[in-house]
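Missing here: one protein chain of the complex. Every other protein chain is in place.
Letters A, B and C name the chains as they come in the text, with residue numbers starting at 1 for each one.
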């Protein structure tokens, strides 16, 4: 009996195991959609009632899942105190502790269910590996990027503050501009108007965009390097 | 006679075959331009009349093309039910079925002619190959990107909703902001104003931009890998 | 005498040759700056007069340069009818033809002097080489990008036109939006407001940004490939 359930819950190789995984994943996603729906203002009360009903059903299923996972695991203690054991618990605990689906205060906790999705995604290890290879370089470039962001903020503060004291009000306010510019998002809520500010922006943006985009390029390059190695190994 | 037409219509190696292909391509593009022209409001009636005339002419030519393609193909049945056979049919069918060039209801169907253009572009297979190599990684990163988009949306909702309830009205509304920010489009229709929202945006944007741009980098790297292999093979 | 001048004008290896090149380059750049200055509205008449004076001086120098280049070239005819010979002529001709520095009508012709700058930049051949390697792929991707731009424009037209008939007025108007979005410039002058338009934008932008950025990635990859080859050759 225990082995039968273990095959369903823990294994990803059996057909029933895959079905169980997909079922739980869909439930998590629906649970997140339901959570998001509730944030829409002036929602139809009918939808709110349906959403609450669905929340109760999903809590029941997640509870059964949690209990089954404890039941089938050989080392129960280590599962309960593992990362996913903790997430599985937190995803249902608030309901039992408060005795109600209090939609306000416990909302955010329900969101932690998103981490349950990662359990099914073992390929994240590849990303982790790729990150570790260029970790040191990414730290250096993050440091350089932050320095450049700060210098840009100070520069634009002294250049634009006299002309637009409300917009470029402090160095912290200018940091928001610097981030919006260097990531090339460019919301347009803070725009230099002085000649000095514009020349400064032109100079700093070319350097800054490069510096900000290099960590991404490093990670992508490290990832593709790993993929090529994998492919080479397969070819042998 | 059939062989002569076959050389013109099916072959891309003969001079007349190339000429026929280019002629059909130009007709498709002009047909799309004519379609686009008709959407301009308060258009000169003269232009509308010309456009309708051109539409009739192009339908006649596409009909002749369709009939000739059936005529020259050795396995007529398999052509008619192939993807391009279907597109060739749909591009002309509405006119015969309705007996009129009803500009409103059948407009979109005319657009399917764009897929006729792909027939002439056999190099798309390279892109397809490159995509298949990094398919698994792209799925993983798309998954991570969607997760990050969702987490960003939830975060900004709780940080900005109290300050801007009209703009950041729900998690779904915030997703629009998240997409606009992480793709660095930055329309500027939704901009965080709270200190918390700005700090959150700064943190999430650096990570998010990387995650969103990595699938592109992977595909580009896979493509250039393929090109180098092709070149190496040519060098041998 | 002719050899002495030839060393100065044609050679880039001698000290005087380098000095002459740098002098002409600075004059071209100053000439472009002067051209740009004249476009500033309500300019100080003093500056306009100085600019006109500088224009006359530079025309005199460019004339001397032109005559000297004809004088020192062994095959005068081929220089005069070469690309740079033509540019050198056009940069001074308008003044002699009109007998005046007519600031309005001949403005643009003066700008052609910018191409004189390329003469000194022989390294452009590297870029040209890198471009030729990925030429075929770049054409394919440009084709795909244009197709995607068109499809996006049509899609957003049908989704947003009913809600914003003034903004998304025709497919051509929507093309401007599509370009602004897919290049991630995101001016914010045209922003989807309907739910359908926003979902469509989200889907299309992820694909579109990738497609638009791949030609750049290809060119960059081809360029770095060339540089590595050069380095490998140097190492041997």
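Definition applied: contacts are C-beta pairs under 8 Å (C-beta built on N, C-alpha and C of every residue); 3 or more make two chains touch, one makes a residue touch a chain.
Everything numeric here is computed off the predicted structure, so don't read it as measured data.
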(message) Which candidate, C:70, C:127 or C:151, sits in contact with the chain we can't see?
(response) C:127
(request) Could you tell me which of B:155, B:188 or B:225 touches the chain that is not displayed? (result) B:188
(request) Among A:80, A:126 or A:144, single out the residue that touches the unshown chain. (result) A:144
(message) By the contact criterion defined above, which parts of chain A meet the unshown chain? Give residue numbers in ascending order.
(response) 133-134, 136-137, 140-141, 143-144, 147, 150-151, 153-154, 157-158, 161, 165, 169-172, 181, 184-186, 188, 191, 198, 201-202, 205-206, 209-210, 213-214, 217-218, 221-222, 225
(message) Across the whole complex, list the residues on chain B that are touched by the chain not included here.
(response) 184-186, 188
(message) Counting contacts across the full complex, list the positions on chain C that touch the omitted chain.
(response) 32, 35-36, 39-41, 108, 111, 114, 117, 121, 123-124, 126-127, 145, 175-176, 179-180, 183-189, 212-213, 215-217, 219-221, 223-224, 227-228, 231
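Simple rule for what comes next: only the chains that are shown with their structure count from here on.
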(message) Out of A-B or A-C, find the interface that copies B-C, where copy means more than half of the contact pairs are identical.
(response) A-B
(request) Using mean C-alpha positions as chain centres, tell me how far chain A is from chain C in Å, no decimals. (result) 42
(message) Counting only residues that touch at least two other chains, what does the list for chain B look like?
(response) 184-186, 188, 213, 217, 221
